[in-house]
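Here the complex is missing a single protein chain, while all its other protein chains stay put.
Then we have chain A:
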Amino acid sequence: MSDLLAAPMLLAVFGAAVALALPGRPGVQRAVSVVSLTGIMGVAGVLMWHTHQVGPVALWLGAWAEPLGIALVADRLSSLMLFVASVVALCVLLFATGQDSDEQRRETPVSIFHPTFLLLMAGVSNAFLAGDLFNLFVGFEMLLFSSYVLLTLGGTADRIRAGTTYIIVSLLSSALFLISISSVYAATGTVNLAHLAVRLRDLTEPVQLLLEVLLIVTFAIKAAMFPLASWLPDSYPTAPAPVTAVFAGLLTKVGVYAIIRTETLLFPTSPVNDVLMVASLFTMVVGILGAIAQVEIKRMLSFTLISHIGYMVFGISLASEAGMAATIFYTAHHITIQATLFLVTGLIERRGGTSSLDGLGGLLGVAPLLAVLFFVPAMNLAGIPPLSGFIGKLGLLQAGAAAGTPLAWAVVAGGVATSLLTLIAMAKVWNRAFWGITPAEERRAARVIDIDGDGHEDDDTRPMPPLQVGATMALVVFGLGLTVFAGPLYEYTHAAAAALRDGSYIAAVLPEGLR
(Lines give C-alpha, C1' and ligand atoms only; values in the text may rest on other atoms or scores of the structure.)
Protein backbone atom coordinates (compact mmCIF):
# COMPACT_ATOMS: atom_id res chain seq x y z
CA MET A 1 0.00 0.00 0.00
CA SER A 2 2.75 2.45 0.90
CA ASP A 3 4.18 2.23 -2.63
CA LEU A 4 1.04 3.96 -3.87
CA LEU A 5 2.26 7.16 -2.21
CA ALA A 6 4.69 7.84 -5.02
CA ALA A 7 1.99 7.36 -7.68
CA PRO A 8 0.28 10.79 -7.72
CA MET A 9 3.50 12.67 -8.37
CA LEU A 10 4.83 10.15 -10.88
CA LEU A 11 1.53 10.12 -12.79
CA ALA A 12 1.53 13.90 -13.00
CA VAL A 13 5.19 14.27 -13.96
CA PHE A 14 5.07 11.50 -16.59
CA GLY A 15 1.85 12.95 -17.96
CA ALA A 16 3.52 16.35 -18.18
CA ALA A 17 6.53 14.86 -20.00
CA VAL A 18 4.36 13.09 -22.57
CA ALA A 19 2.20 16.18 -23.08
CA LEU A 20 5.30 18.34 -23.49
CA ALA A 21 6.76 15.95 -26.05
CA LEU A 22 3.65 16.11 -28.22
CA PRO A 23 2.97 19.82 -28.73
CA GLY A 24 1.33 19.31 -32.11
CA ARG A 25 -1.21 16.75 -30.94
CA PRO A 26 -3.75 18.56 -28.73
CA GLY A 27 -6.03 15.52 -28.72
CA VAL A 28 -3.32 13.30 -27.25
CA GLN A 29 -2.34 16.02 -24.75
CA ARG A 30 -5.91 16.18 -23.51
CA ALA A 31 -6.21 12.42 -23.23
CA VAL A 32 -2.93 12.15 -21.31
CA SER A 33 -3.90 14.92 -18.90
CA VAL A 34 -7.33 13.47 -18.24
CA VAL A 35 -5.90 9.97 -17.71
CA SER A 36 -3.20 11.09 -15.28
CA LEU A 37 -5.54 13.32 -13.27
CA THR A 38 -8.12 10.53 -13.09
CA GLY A 39 -5.31 8.25 -11.91
CA ILE A 40 -4.37 10.70 -9.14
CA MET A 41 -8.00 10.92 -8.12
CA GLY A 42 -8.25 7.13 -7.93
CA VAL A 43 -5.05 6.83 -5.89
CA ALA A 44 -6.20 9.59 -3.53
CA GLY A 45 -9.53 7.81 -3.09
CA VAL A 46 -7.77 4.56 -2.20
CA LEU A 47 -5.49 6.43 0.21
CA MET A 48 -8.50 8.05 1.87
CA TRP A 49 -10.12 4.67 2.38
CA HIS A 50 -6.92 3.04 3.60
CA THR A 51 -5.87 5.77 6.02
CA HIS A 52 -9.38 5.85 7.44
CA GLN A 53 -9.44 2.10 7.99
CA VAL A 54 -5.84 1.42 8.98
CA GLY A 55 -4.12 4.71 9.78
CA PRO A 56 -1.33 6.83 8.29
CA VAL A 57 1.07 5.24 5.79
CA ALA A 58 4.65 6.29 5.09
CA LEU A 59 7.08 5.55 2.27
CA TRP A 60 10.82 6.10 2.58
CA LEU A 61 12.16 6.88 -0.90
CA GLY A 62 15.61 5.74 -2.00
CA ALA A 63 16.02 3.15 0.77
CA TRP A 64 18.22 5.34 2.97
CA ALA A 65 18.58 4.64 6.67
CA GLU A 66 15.45 5.94 8.31
CA PRO A 67 15.75 9.53 9.42
CA LEU A 68 17.92 10.44 6.41
CA GLY A 69 15.89 9.70 3.28
CA ILE A 70 12.90 11.50 1.83
CA ALA A 71 9.64 10.38 3.36
CA LEU A 72 6.20 10.56 1.79
CA VAL A 73 3.37 10.34 4.28
CA ALA A 74 -0.38 10.14 3.86
CA ASP A 75 -2.83 10.47 6.68
CA ARG A 76 -6.56 11.21 6.60
CA LEU A 77 -5.99 14.95 6.22
CA SER A 78 -3.54 14.80 3.32
CA SER A 79 -5.50 12.09 1.45
CA LEU A 80 -8.72 14.10 1.69
CA MET A 81 -6.99 17.26 0.49
CA LEU A 82 -5.39 15.37 -2.39
CA PHE A 83 -8.70 13.80 -3.37
CA VAL A 84 -10.65 17.08 -3.41
CA ALA A 85 -7.77 18.82 -5.20
CA SER A 86 -7.65 16.18 -7.94
CA VAL A 87 -11.43 16.28 -8.48
CA VAL A 88 -11.28 20.06 -8.84
CA ALA A 89 -8.22 19.89 -11.09
CA LEU A 90 -9.91 17.31 -13.34
CA CYS A 91 -13.05 19.41 -13.75
CA VAL A 92 -11.00 22.54 -14.40
CA LEU A 93 -8.96 20.71 -17.03
CA LEU A 94 -12.14 19.52 -18.76
CA PHE A 95 -13.39 23.10 -18.66
CA ALA A 96 -10.14 24.30 -20.24
CA THR A 97 -10.29 21.74 -23.04
CA GLY A 98 -13.82 22.96 -23.77
CA GLN A 99 -12.48 26.28 -25.08
CA ASP A 100 -13.11 26.61 -28.78
CA SER A 101 -10.16 26.95 -31.10
CA ASP A 102 -10.54 30.72 -31.38
CA GLU A 103 -10.40 31.22 -27.63
CA GLN A 104 -7.56 28.76 -27.37
CA ARG A 105 -5.46 30.75 -29.80
CA ARG A 106 -6.03 33.89 -27.80
CA GLU A 107 -5.62 32.44 -24.32
CA THR A 108 -2.87 29.88 -24.82
CA PRO A 109 -0.95 30.53 -28.01
CA VAL A 110 1.65 27.90 -27.22
CA SER A 111 0.65 24.38 -26.30
CA ILE A 112 2.20 24.42 -22.84
CA PHE A 113 -1.02 24.60 -20.89
CA HIS A 114 -1.39 20.85 -20.34
CA PRO A 115 2.19 20.04 -19.25
CA THR A 116 2.28 23.07 -16.94
CA PHE A 117 -1.08 22.22 -15.46
CA LEU A 118 0.08 18.67 -14.74
CA LEU A 119 3.30 19.93 -13.15
CA LEU A 120 1.21 22.21 -10.96
CA MET A 121 -0.73 19.15 -9.88
CA ALA A 122 2.54 17.29 -9.24
CA GLY A 123 3.63 20.13 -6.97
CA VAL A 124 0.31 20.12 -5.14
CA SER A 125 0.48 16.33 -4.65
CA ASN A 126 4.06 16.57 -3.45
CA ALA A 127 3.20 19.30 -0.97
CA PHE A 128 0.26 17.34 0.46
CA LEU A 129 2.23 14.10 0.77
CA ALA A 130 5.60 15.55 1.82
CA GLY A 131 6.95 14.07 5.04
CA ASP A 132 9.76 16.54 5.47
CA LEU A 133 10.08 20.29 5.37
CA PHE A 134 12.50 20.40 2.47
CA ASN A 135 10.30 18.20 0.30
CA LEU A 136 7.40 20.49 1.20
CA PHE A 137 9.55 23.37 -0.07
CA VAL A 138 10.23 21.51 -3.32
CA GLY A 139 6.50 20.85 -3.70
CA PHE A 140 5.77 24.54 -3.17
CA GLU A 141 8.42 25.51 -5.72
CA MET A 142 7.00 23.12 -8.31
CA LEU A 143 3.50 24.48 -7.96
CA LEU A 144 4.71 28.09 -7.78
CA PHE A 145 6.79 27.76 -10.93
CA SER A 146 3.89 26.24 -12.84
CA SER A 147 1.69 29.01 -11.51
CA TYR A 148 4.12 31.69 -12.78
CA VAL A 149 3.89 30.19 -16.26
CA LEU A 150 0.11 29.77 -16.15
CA LEU A 151 -0.41 33.29 -14.83
CA THR A 152 1.65 34.90 -17.58
CA LEU A 153 0.33 32.68 -20.41
CA GLY A 154 0.52 34.56 -23.67
CA GLY A 155 2.55 37.38 -22.12
CA THR A 156 -0.06 40.12 -22.58
CA ALA A 157 0.55 43.46 -20.89
CA ASP A 158 -2.09 42.81 -18.22
CA ARG A 159 -0.77 39.41 -17.30
CA ILE A 160 2.85 40.54 -17.19
CA ARG A 161 1.84 43.34 -14.84
CA ALA A 162 -0.18 41.06 -12.60
CA GLY A 163 2.40 38.27 -12.81
CA THR A 164 5.29 40.51 -11.77
CA THR A 165 3.80 41.28 -8.36
CA TYR A 166 2.82 37.68 -7.84
CA ILE A 167 6.26 36.37 -8.76
CA ILE A 168 8.13 38.82 -6.53
CA VAL A 169 5.94 38.08 -3.51
CA SER A 170 6.28 34.34 -4.10
CA LEU A 171 10.06 34.61 -4.42
CA LEU A 172 10.21 36.48 -1.13
CA SER A 173 8.12 33.83 0.60
CA SER A 174 10.33 31.09 -0.86
CA ALA A 175 13.43 32.85 0.52
CA LEU A 176 11.72 33.06 3.92
CA PHE A 177 10.87 29.37 3.73
CA LEU A 178 14.52 28.52 3.04
CA ILE A 179 15.63 30.68 5.97
CA SER A 180 13.15 28.82 8.19
CA ILE A 181 14.40 25.45 6.98
CA SER A 182 18.03 26.33 7.60
CA SER A 183 17.17 27.61 11.09
CA VAL A 184 15.18 24.46 11.84
CA TYR A 185 18.07 22.32 10.64
CA ALA A 186 20.61 24.30 12.64
CA ALA A 187 18.53 23.91 15.79
CA THR A 188 17.52 20.26 15.46
CA GLY A 189 19.69 18.57 12.84
CA THR A 190 16.75 17.17 10.89
CA VAL A 191 14.03 18.33 8.49
CA ASN A 192 11.81 15.26 8.71
CA LEU A 193 8.46 16.35 10.14
CA ALA A 194 7.94 13.34 12.42
CA HIS A 195 11.54 13.48 13.63
CA LEU A 196 11.18 17.23 14.20
CA ALA A 197 8.04 16.67 16.25
CA VAL A 198 10.16 14.59 18.63
CA ARG A 199 13.23 16.81 18.65
CA LEU A 200 11.61 20.27 18.79
CA ARG A 201 10.27 19.50 22.28
CA ASP A 202 13.84 19.51 23.60
CA LEU A 203 14.48 23.10 22.49
CA THR A 204 14.05 26.09 24.75
CA GLU A 205 10.81 28.03 24.35
CA PRO A 206 12.24 31.18 22.70
CA VAL A 207 13.94 29.10 20.00
CA GLN A 208 10.73 27.14 19.41
CA LEU A 209 8.78 30.39 19.14
CA LEU A 210 11.25 31.83 16.63
CA LEU A 211 11.05 28.75 14.40
CA GLU A 212 7.27 28.65 14.65
CA VAL A 213 6.85 32.32 13.74
CA LEU A 214 9.21 31.95 10.77
CA LEU A 215 7.24 29.00 9.40
CA ILE A 216 3.82 30.55 10.07
CA VAL A 217 4.76 33.82 8.32
CA THR A 218 6.02 31.86 5.32
CA PHE A 219 2.83 29.84 5.05
CA ALA A 220 0.63 32.86 5.81
CA ILE A 221 1.94 34.55 2.66
CA LYS A 222 1.05 31.47 0.62
CA ALA A 223 -2.34 31.09 2.30
CA ALA A 224 -3.10 34.82 1.76
CA MET A 225 -3.76 35.65 5.39
CA PHE A 226 -4.22 39.26 6.47
CA PRO A 227 -1.96 41.33 6.43
CA LEU A 228 -0.01 39.27 3.92
CA ALA A 229 -2.81 38.90 1.35
CA SER A 230 -2.63 42.09 -0.68
CA TRP A 231 -0.83 40.34 -3.55
CA LEU A 232 -3.77 38.06 -4.31
CA PRO A 233 -6.69 40.15 -5.60
CA ASP A 234 -4.46 41.98 -8.03
CA SER A 235 -2.82 38.94 -9.58
CA TYR A 236 -5.52 36.28 -9.86
CA PRO A 237 -8.25 37.98 -11.94
CA THR A 238 -6.20 38.64 -15.07
CA ALA A 239 -5.48 34.96 -15.77
CA PRO A 240 -7.79 32.84 -17.96
CA ALA A 241 -10.85 31.51 -16.09
CA PRO A 242 -9.64 27.90 -15.64
CA VAL A 243 -6.26 29.07 -14.35
CA THR A 244 -7.84 31.43 -11.82
CA ALA A 245 -10.19 28.65 -10.76
CA VAL A 246 -7.41 26.18 -10.04
CA PHE A 247 -5.28 28.83 -8.30
CA ALA A 248 -8.16 29.92 -6.11
CA GLY A 249 -9.11 26.36 -5.30
CA LEU A 250 -5.72 24.84 -4.65
CA LEU A 251 -2.79 27.20 -4.08
CA THR A 252 -3.96 29.05 -0.98
CA LYS A 253 -5.27 25.81 0.52
CA VAL A 254 -1.82 24.24 0.27
CA GLY A 255 -0.69 27.09 2.52
CA VAL A 256 -3.56 26.38 4.92
CA TYR A 257 -2.63 22.70 4.91
CA ALA A 258 0.98 23.60 5.76
CA ILE A 259 -0.21 25.77 8.67
CA ILE A 260 -2.35 22.90 9.99
CA ARG A 261 0.66 20.56 9.85
CA THR A 262 2.98 23.01 11.56
CA GLU A 263 0.50 23.84 14.29
CA THR A 264 -0.53 20.28 15.11
CA LEU A 265 2.56 18.20 14.48
CA LEU A 266 5.51 20.49 15.13
CA PHE A 267 4.19 22.97 17.69
CA PRO A 268 1.20 21.37 19.44
CA THR A 269 1.48 23.69 22.44
CA SER A 270 1.55 26.86 20.42
CA PRO A 271 1.80 30.27 22.10
CA VAL A 272 0.84 32.15 18.91
CA ASN A 273 -2.78 30.95 18.74
CA ASP A 274 -4.17 34.26 19.94
CA VAL A 275 -2.21 36.13 17.30
CA LEU A 276 -3.55 33.74 14.66
CA MET A 277 -7.07 34.32 15.95
CA VAL A 278 -6.76 38.09 15.64
CA ALA A 279 -5.29 37.64 12.16
CA SER A 280 -8.21 35.40 11.21
CA LEU A 281 -10.73 38.04 12.32
CA PHE A 282 -9.03 40.70 10.21
CA THR A 283 -8.67 38.32 7.26
CA MET A 284 -12.42 37.68 7.30
CA VAL A 285 -13.60 41.24 7.76
CA VAL A 286 -11.08 43.10 5.60
CA GLY A 287 -11.45 40.51 2.83
CA ILE A 288 -15.21 40.67 2.66
CA LEU A 289 -15.33 44.47 2.85
CA GLY A 290 -12.99 44.48 -0.14
CA ALA A 291 -15.30 42.08 -1.96
CA ILE A 292 -18.40 44.23 -1.50
CA ALA A 293 -16.64 47.22 -3.04
CA GLN A 294 -15.87 45.40 -6.29
CA VAL A 295 -17.82 45.47 -9.53
CA GLU A 296 -15.64 42.97 -11.37
CA ILE A 297 -16.84 39.49 -10.47
CA LYS A 298 -13.39 37.89 -10.60
CA ARG A 299 -11.91 40.52 -8.31
CA MET A 300 -14.85 40.19 -5.96
CA LEU A 301 -14.35 36.44 -5.78
CA SER A 302 -10.63 36.92 -5.13
CA PHE A 303 -11.57 39.01 -2.10
CA THR A 304 -14.09 36.46 -0.83
CA LEU A 305 -11.35 33.88 -1.22
CA ILE A 306 -9.13 35.86 1.18
CA SER A 307 -12.03 36.45 3.52
CA HIS A 308 -12.90 32.77 3.82
CA ILE A 309 -9.29 31.80 4.49
CA GLY A 310 -10.02 33.57 7.79
CA TYR A 311 -12.53 30.87 8.76
CA MET A 312 -9.94 28.13 8.29
CA VAL A 313 -7.29 30.01 10.26
CA PHE A 314 -9.85 30.60 13.02
CA GLY A 315 -10.46 26.85 13.32
CA ILE A 316 -6.72 26.21 13.48
CA SER A 317 -6.17 28.88 16.14
CA LEU A 318 -8.81 27.33 18.42
CA ALA A 319 -6.42 24.38 18.85
CA SER A 320 -9.34 22.09 19.72
CA GLU A 321 -10.37 18.88 18.02
CA ALA A 322 -13.77 20.29 17.10
CA GLY A 323 -12.20 23.40 15.60
CA MET A 324 -9.70 21.40 13.57
CA ALA A 325 -12.39 18.99 12.29
CA ALA A 326 -14.50 21.94 11.15
CA THR A 327 -11.47 23.56 9.51
CA ILE A 328 -10.68 20.43 7.51
CA PHE A 329 -14.31 20.13 6.44
CA TYR A 330 -14.41 23.81 5.54
CA THR A 331 -11.19 23.57 3.52
CA ALA A 332 -12.57 20.67 1.45
CA HIS A 333 -15.80 22.63 0.91
CA HIS A 334 -14.02 25.84 0.03
CA ILE A 335 -11.62 24.33 -2.51
CA THR A 336 -14.64 23.05 -4.42
CA ILE A 337 -16.89 26.07 -4.14
CA GLN A 338 -14.34 28.74 -4.90
CA ALA A 339 -13.12 26.89 -8.00
CA THR A 340 -16.74 26.36 -9.12
CA LEU A 341 -17.55 30.05 -8.79
CA PHE A 342 -14.53 31.04 -10.86
CA LEU A 343 -15.53 28.57 -13.58
CA VAL A 344 -19.07 29.96 -13.55
CA THR A 345 -17.58 33.44 -13.90
CA GLY A 346 -15.73 32.15 -16.96
CA LEU A 347 -19.10 31.11 -18.40
CA ILE A 348 -20.66 34.46 -17.46
CA GLU A 349 -17.80 36.18 -19.26
CA ARG A 350 -18.57 34.18 -22.41
CA ARG A 351 -22.32 34.54 -22.26
CA GLY A 352 -22.43 38.16 -21.18
CA GLY A 353 -19.29 39.36 -22.94
CA THR A 354 -17.69 40.75 -19.78
CA SER A 355 -17.18 39.88 -16.13
CA SER A 356 -17.84 43.42 -14.93
CA LEU A 357 -21.22 43.99 -13.33
CA ASP A 358 -21.48 47.33 -15.12
CA GLY A 359 -21.80 45.55 -18.45
CA LEU A 360 -24.02 42.66 -17.41
CA GLY A 361 -27.73 42.20 -16.91
CA GLY A 362 -30.68 40.01 -17.65
CA LEU A 363 -28.70 36.78 -17.79
CA LEU A 364 -31.51 34.95 -16.02
CA GLY A 365 -33.67 35.24 -19.14
CA VAL A 366 -30.84 34.58 -21.58
CA ALA A 367 -29.27 31.60 -19.82
CA PRO A 368 -31.38 30.10 -17.02
CA LEU A 369 -29.02 27.14 -16.66
CA LEU A 370 -26.12 29.52 -16.01
CA ALA A 371 -28.21 31.23 -13.36
CA VAL A 372 -28.74 27.93 -11.56
CA LEU A 373 -25.04 27.09 -11.86
CA PHE A 374 -24.17 30.41 -10.24
CA PHE A 375 -26.92 30.43 -7.63
CA VAL A 376 -26.15 27.10 -5.96
CA PRO A 377 -22.41 27.63 -5.25
CA ALA A 378 -23.01 31.32 -4.41
CA MET A 379 -25.51 30.39 -1.72
CA ASN A 380 -23.15 27.64 -0.61
CA LEU A 381 -20.32 30.16 -0.24
CA ALA A 382 -22.52 32.49 1.80
CA GLY A 383 -23.45 29.59 4.06
CA ILE A 384 -27.19 29.19 3.49
CA PRO A 385 -28.58 26.03 5.16
CA PRO A 386 -28.56 23.17 4.36
CA LEU A 387 -25.53 23.52 2.07
CA SER A 388 -22.02 22.45 3.06
CA GLY A 389 -20.86 26.03 3.63
CA PHE A 390 -23.45 26.32 6.38
CA ILE A 391 -22.36 23.03 7.97
CA GLY A 392 -18.69 24.04 7.95
CA LYS A 393 -19.38 27.50 9.35
CA LEU A 394 -21.73 26.08 12.00
CA GLY A 395 -19.01 23.66 13.11
CA LEU A 396 -16.46 26.49 13.32
CA LEU A 397 -18.78 28.79 15.23
CA GLN A 398 -19.75 26.01 17.66
CA ALA A 399 -16.09 25.24 18.27
CA GLY A 400 -15.48 28.96 18.82
CA ALA A 401 -18.37 29.17 21.27
CA ALA A 402 -17.05 26.10 23.07
CA ALA A 403 -13.68 27.81 23.51
CA GLY A 404 -15.59 30.63 25.18
CA THR A 405 -12.81 33.22 25.50
CA PRO A 406 -13.75 36.85 24.75
CA LEU A 407 -11.45 36.81 21.72
CA ALA A 408 -13.08 33.65 20.38
CA TRP A 409 -16.53 35.21 20.83
CA ALA A 410 -15.33 38.29 18.95
CA VAL A 411 -14.21 36.14 16.02
CA VAL A 412 -17.49 34.20 16.13
CA ALA A 413 -19.33 37.52 15.79
CA GLY A 414 -16.98 38.51 12.98
CA GLY A 415 -17.63 35.15 11.29
CA VAL A 416 -21.40 35.63 11.37
CA ALA A 417 -21.03 39.17 10.01
CA THR A 418 -18.69 37.93 7.27
CA SER A 419 -21.20 35.29 6.29
CA LEU A 420 -23.93 37.91 5.96
CA LEU A 421 -21.66 40.26 4.02
CA THR A 422 -20.76 37.37 1.68
CA LEU A 423 -24.48 36.98 1.06
CA ILE A 424 -24.69 40.69 0.23
CA ALA A 425 -21.78 40.41 -2.21
CA MET A 426 -23.35 37.38 -3.91
CA ALA A 427 -26.76 39.08 -3.99
CA LYS A 428 -25.14 42.07 -5.67
CA VAL A 429 -23.80 39.84 -8.44
CA TRP A 430 -27.18 38.13 -8.73
CA ASN A 431 -29.15 41.39 -8.90
CA ARG A 432 -26.96 43.12 -11.40
CA ALA A 433 -25.88 40.25 -13.63
CA PHE A 434 -28.91 38.00 -13.67
CA TRP A 435 -31.87 40.29 -13.08
CA GLY A 436 -32.81 43.40 -15.03
CA ILE A 437 -32.50 43.73 -18.79
CA THR A 438 -29.57 42.76 -20.96
CA PRO A 439 -27.18 45.50 -22.14
CA ALA A 440 -28.33 44.85 -25.71
CA GLU A 441 -31.94 45.58 -24.77
CA GLU A 442 -30.76 48.62 -22.90
CA ARG A 443 -29.03 49.90 -26.03
CA ARG A 444 -32.06 49.11 -28.14
CA ALA A 445 -34.19 51.09 -25.73
CA ALA A 446 -31.75 53.97 -26.02
CA ARG A 447 -31.72 53.53 -29.82
CA VAL A 448 -27.97 53.06 -30.08
CA ILE A 449 -27.58 49.70 -31.63
CA ASP A 450 -24.74 50.04 -34.06
CA ILE A 451 -22.04 52.16 -32.48
CA ASP A 452 -19.11 51.06 -34.56
CA GLY A 453 -21.10 51.21 -37.80
CA ASP A 454 -20.16 47.81 -39.16
CA GLY A 455 -23.76 46.91 -39.89
CA HIS A 456 -23.96 44.39 -37.05
CA GLU A 457 -25.53 44.86 -33.70
CA ASP A 458 -22.77 45.31 -31.13
CA ASP A 459 -22.67 42.08 -29.25
CA ASP A 460 -19.62 40.28 -27.97
CA THR A 461 -21.53 37.49 -26.30
CA ARG A 462 -20.80 33.95 -27.34
CA PRO A 463 -22.61 30.70 -26.64
CA MET A 464 -21.29 28.44 -23.89
CA PRO A 465 -19.51 25.30 -25.11
CA PRO A 466 -21.26 22.18 -23.81
CA LEU A 467 -18.05 20.71 -22.35
CA GLN A 468 -17.49 23.83 -20.21
CA VAL A 469 -21.06 23.74 -18.98
CA GLY A 470 -20.67 20.03 -18.25
CA ALA A 471 -17.43 20.50 -16.29
CA THR A 472 -18.94 23.32 -14.24
CA MET A 473 -22.04 21.25 -13.63
CA ALA A 474 -19.89 18.35 -12.45
CA LEU A 475 -18.20 20.61 -9.89
CA VAL A 476 -21.53 22.01 -8.72
CA VAL A 477 -22.78 18.46 -8.27
CA PHE A 478 -19.58 17.54 -6.40
CA GLY A 479 -20.19 20.54 -4.12
CA LEU A 480 -23.73 19.31 -3.52
CA GLY A 481 -22.27 15.86 -2.85
CA LEU A 482 -20.25 17.39 0.01
CA THR A 483 -23.60 18.54 1.40
CA VAL A 484 -25.44 15.26 0.90
CA PHE A 485 -22.62 13.19 2.36
CA ALA A 486 -21.75 15.76 5.02
CA GLY A 487 -22.46 13.24 7.79
CA PRO A 488 -19.86 10.63 6.81
CA LEU A 489 -17.46 13.37 5.69
CA TYR A 490 -17.73 15.15 9.02
CA GLU A 491 -17.08 11.88 10.82
CA TYR A 492 -14.01 11.46 8.62
CA THR A 493 -12.71 14.98 9.32
CA HIS A 494 -13.28 14.42 13.05
CA ALA A 495 -11.16 11.29 12.88
CA ALA A 496 -8.60 13.23 10.83
CA ALA A 497 -8.46 16.01 13.42
CA ALA A 498 -8.10 13.51 16.27
CA ALA A 499 -5.34 11.65 14.43
CA LEU A 500 -3.37 14.88 13.97
CA ARG A 501 -2.54 14.97 17.66
CA ASP A 502 -2.52 11.33 18.79
CA GLY A 503 1.01 10.55 17.58
CA SER A 504 -0.07 8.04 14.90
CA TYR A 505 1.68 10.16 12.26
CA ILE A 506 5.02 9.91 14.09
CA ALA A 507 4.53 6.21 14.73
CA ALA A 508 3.86 5.57 11.03
CA VAL A 509 6.94 7.46 9.85
CA LEU A 510 9.35 6.32 12.58
CA PRO A 511 8.18 2.90 13.74
CA GLU A 512 11.35 2.39 15.76
CA GLY A 513 10.95 5.65 17.62
CA LEU A 514 14.18 7.53 16.86
CA ARG A 515 15.34 10.43 18.99
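Definition applied: contacts are C-beta pairs under 8 Å (C-beta built on N, C-alpha and C of every residue); 3 or more make two chains touch, one makes a residue touch a chain; residues count from 1.
Operating definition for what follows: contacts and distances are computed from a predicted model.
A single chain of the complex does not appear, and UniProt lists its protein name as "Na(+)/H(+) antiporter subunit C", one of "Binding-protein-dependent transport systems inner membrane component", "3-oxoacyl-[acyl-carrier-protein] synthase 2", "Na(+)/H(+) antiporter subunit C" or "Iron-sulfur cluster assembly scaffold protein IscU".
Residue A:Ala175 is the one among A:Met1, A:Val35, A:Leu61 or A:Ala175 that touches the chain missing from this view.
Among the residues A:Val138, A:Val207, A:Val272 or A:Met473, only A:Val138 touches the chain that is left out of the figure.
Contact with the omitted chain, checked across A:Gly163, A:Pro242, A:Gly287 or A:Gly479, is made by A:Gly163.
Contact with the chain that does not appear here is found for just one residue of A:Asp274, A:Asp358, A:Glu442 or A:Asp502, A:Asp358. Although one chain is not displayed, chain A still touches it through residues 68, 134, 138, 141, 145, 148-149, 152, 155, 157, 160-161, 163-165, 167-168, 171-172, 174-175, 178-179, 181-183, 185-186, 189, 191, 230, 233-234, 293, 295, 356, 358.
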